[in-house]
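All protein chains of the complex are present and in place, except for one that has been dropped.
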Amino acid sequence: MIRESSSTTQVKNRHRELGLSDQDVLNMYTQMLKARRVDERLWLLNRAGKIPFVVSCQGQEAAQVGAAFALNQKKDYVAPYYRDFGFVFAWGMTVKELMLNNFAKAEDPNSGGRQMPGHFGYRKLRMLSHSSPVTTQNPHAVGIALAAKLKGDDVVSFVTFGEGSSNQGDFHEAANFASVFKLPVIFLCENNHYAISVSLKRQLACAHVSDRATGYGMPGKTFDGNDPLAAYAAVKEAADRAHRGEGPTLLEADGYRLMPHTSDDNDLSYRTKKEVEDAKKRDGVLTFADYLRAIGILDEVTEEKLEEQIRKEIDEATDYAEHAPFATADTVFRYVYEDKD
Amino acid sequence: MIRESSSTTQVKNRHRELGLSDQDVLNMYTQMLKARRVDERLWLLNRAGKIPFVVSCQGQEAAQVGAAFALNQKKDYVAPYYRDFGFVFAWGMTVKELMLNNFAKAEDPNSGGRQMPGHFGYRKLRMLSHSSPVTTQNPHAVGIALAAKLKGDDVVSFVTFGEGSSNQGDFHEAANFASVFKLPVIFLCENNHYAISVSLKRQLACAHVSDRATGYGMPGKTFDGNDPLAAYAAVKEAADRAHRGEGPTLLEADGYRLMPHTSDDNDLSYRTKKEVEDAKKRDGVLTFADYLRAIGILDEVTEEKLEEQIRKEIDEATDYAEHAPFATADTVFRYVYEDKD
Amino acid sequence: MAVISYIEAVTQALDEEMSRDQNVFVMGEDVGKRGGVFQATKGLYEKYGENRVIDTPLAESAIAGVGIGAAMYGMRPVAEMQFSDFMLPAANQIISEAAKTRYRSNNEWTVPITIRAPFGGGVHGGLYHSQSMEAIFANVPGLKIVIPSTPYDVKGLLKASIRDNDPVIFFEHKRAYRLIKGEVPEDDYVLPLGKADIKREGRDVTVITYGLMVHDVLQAAEKLEKEGISVHLLDLRTVYPLDKDAIIEAARKTGKVLLMTEDNKEGSVISEVAAIIAENCLFDLDAPIRRLAAPDVPAMPYAHPLEQAFMVKPEQVEKEIRDLAEF
Partner (left out) sequence: MAVISYIEAVTQALDEEMSRDQNVFVMGEDVGKRGGVFQATKGLYEKYGENRVIDTPLAESAIAGVGIGAAMYGMRPVAEMQFSDFMLPAANQIISEAAKTRYRSNNEWTVPITIRAPFGGGVHGGLYHSQSMEAIFANVPGLKIVIPSTPYDVKGLLKASIRDNDPVIFFEHKRAYRLIKGEVPEDDYVLPLGKADIKREGRDVTVITYGLMVHDVLQAAEKLEKEGISVHLLDLRTVYPLDKDAIIEAARKTGKVLLMTEDNKEGSVISEVAAIIAENCLFDLDAPIRRLAAPDVPAMPYAHPLEQAFMVKPEQVEKEIRDLAEF
């Protein structure tokens, strides 16, 4: 147990006014840290030749975790995209499951090793199946919301995507559809300022992705992607609107991609080391830890315990996943259509 | 020749301040009236069983003609959509050519009878070839502008489409592309409040199509679609911006479709007669005539002469087109690829 | 049994499935108030209300994509594409998403959507209101493509498509809508997807086709019967995945095969039929396989003489069959 933070702290307590307890924010931090450490491990595994491919979440954990905490984890439907490690952990996927996904083993709940890593999908958790062509998930999330509305279910449908992807026609058509029918959808754009090598300015000519909301007659809001509390507040407000039947919201987490696009990318061919170093100073995992420390929720002991616990979990998960079996060759023919027998 | 309007007129002279002479506005009116009368004739021909299909421009002539007058008819590239009779006449297509198009005869400069009526395209006039799937012309217009920019040609690329069509992904992708590269494109949405049977509110949740401009970082403006001078002013301003290298503009002509969607439609299954009658009171062809009369440019004699002249032109064009030959059956195989012989 | 038109069979199937299962709903452009531009959904808006007969914005990728999402939630959307020619903006949603969701999620998520689309020519529709689009989707595992020829098949196959737990593209021939009438039971029945149907037993020449052309062949067969030529006619009904066994059996039956499609010849569905026969019953053939199809030009033009020049004509059908019989 951790003690409730004292009111004498120098730093303003920002989470209490959001209705979050100290334990809540520590849990948030735990998920963020877990995502970060898993990601770091994946790069090591890749360099060691143990997994062929990494797609990275680093720099986006804060927004992801803050968003997940603001939703109803028992009822809402979610369509996270390939960088959403923080989100899927906070949503209930285990480290072991994510490792199985990265090792592409049969037990991977996302696709049994059929899809590339990060292509999430977990029926039990009401997490839609994600594919590679970007932005196709947006209309799906709208369809979930439409169906829920038709059935009278009080469900929020949450979807994420990158800022480059917000240029796809499917973004536009989905947003418009959701708004015309006032559907309970939250569109969260994780703006990490790059779509592979192409920087924000070459992707969009507006100042913020959230500026696009006007064109759909829905509210749009940009928040600091390094601040999980800002994410929490924004998503909570959007969810409240959705529950009240007021329709969709377009949110934008203003963040940065700290690592190359994937393990196949060389990011220094299109951005400078300095730019990345500068962004690291704003890294949400660090700044949120600072906040928790300043407010007295995180101390060295807790931190060490946390790191230790996460390390152990990752070790075990990696070990398990590495030795778990692949799906057998004969299964390649299964599930094209419903198995009627 | 007509006399320049006297300064003693009751009504404010709105065209002079736009740099338009009395002759200019009379020319505008002539094109509008011509489009209207041709359209009316087409419905008669359809009812008489002489042509199988009509797509109608009625209610949209004012915006179309005003726009055409604001562009450089010697240099600019245009991609008008299927209702743009007013535009194509003002741009140089003859009534005879439009009749050949409606009778689908070999001499039709748009497609030699290959496409349905209203699928414009006229190389000589730098008018792009239009197809049936809506909104595909938008990226083409952007491509024209990109090419012109690459070649250093001072050309404006102008494209029109309906408000329903502004929900297609291609609208979004084209607008974004044009703005990122600051290309000289004018997007004119002819908002006639219906996409076949589906009314504006079921198509978009924002107040104006032009609200979408914000999301592309370009200016957006809605003008009265019944007022050719408003159209002229808006398109002129957009063209000036384009020439100055400031990029694209999204314009919206707020109008109304006075006739059914096409001759295959029954519009009273989704809107009331009263709604249509009310809209007719704002009909640009009538209100612009009122303006011209009030300001002393149009009198009964001129009007009669005009009508007579147009009627004659239509009669001759109809007669010619009706008796012109179809393309011969063997030509169906031609022009799939370049004829190399 | 009532005699109804092809399009009435569509409406009846939709109506019955909607009243049978609350999860079935209809969505598309102008399907509501207007009852569809062809009137295929006529009366459903009045009967089931705007929540189950949904007029959507003009955006096909959204229609497909939102339908897919709703299907993942457990609904059974029937999405109308106003003309099959206008499905292409939705190609990515149909091919990358609907078709692959079951497979990629290892059987966890499914997409029981039906996508209806009027196709085919001879209606003065010009290049973009006349096309056959089935070949574009007939190489996509995960999809089923159904093309009925008769009102009876329309009803039974559309109901089966809606109940199927995988995505089905259901192409309706727009010229058949009012032209083709037939007996249709008023009660509930389904026909199996994936099964071809022998529309006529015969001894001399096997014709394999689908859609409206089934009727062209039936007419030709009547005429040829009098000349002593007996035509065996297999209606594919599901053009993807094909009913291989039925094709092989039909080809073997007479040893002379004519394949027909309204689509452009090269790369059409009947190319695969030809390949199946060439692989499996080459030595049962007494004549080379013949294909009768539209020319490889984009689509039928609008002008009447050009439209006619594009389309396969009854005389051609007869001639091909006669030639084969005499081979």
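By letter and in written order, the chains are A, B and C; residue numbering begins at 1 in each of them.
As a working rule, contacts are C-beta pairs under 8 Å (C-beta built on N, C-alpha and C of every residue); 3 or more make two chains touch, one makes a residue touch a chain.
Bear in mind that the values here come from a model prediction, so they are computed numbers and not experimental data.
Of the chains on view, those touched by the hidden chain across the whole complex are A, B, C.
Within the full complex, the residue among B:A68, B:A141, B:V156 or B:L251 touching the omitted chain is B:A141. Screening B:S111, B:S263 or B:T318 for touch with the missing chain picks out B:S111. For the options C:R52, C:R76, C:R104 or C:K199, the residue in contact with the chain missing from this view is C:R104.
Residue positions on subunit B in contact with the hidden chain: 77, 109-112, 114-115, 119, 121-123, 128-129, 131-133, 136, 138-148, 150-151, 157, 169-170, 173-174, 176-177, 180, 334-339, in rising order.
Contact between subunit C and the unshown chain involves residues 61, 85, 88-89, 91-92, 95-96, 99-100, 103-104, 127-128, 135-136, 138-142, 240-242, 263-264, 266-272, 274-275, 277-283, 285, 287-291, 296-299.
By the touch definition given at the top, subunit A reaches the unshown chain through residues 52-53, 104-105, 111-117, 119, 131-134, 164-165, 167-170, 195-198, 202-204, 264-265, 269-270, 326-333, 336.
By definition in this document, only the chains that are shown with their structure count from here on.
Chain geometry summary: the mean Cα position of subunit A and that of subunit C are 42 Å apart. Across the assembly, subunit C contributes residues 56-57, 59, 61-62, 89 that each touch 2 or more other chains. Shown for subunit A are the residues in touch with two or more other chains, namely 169-170, 173, 176, 180.
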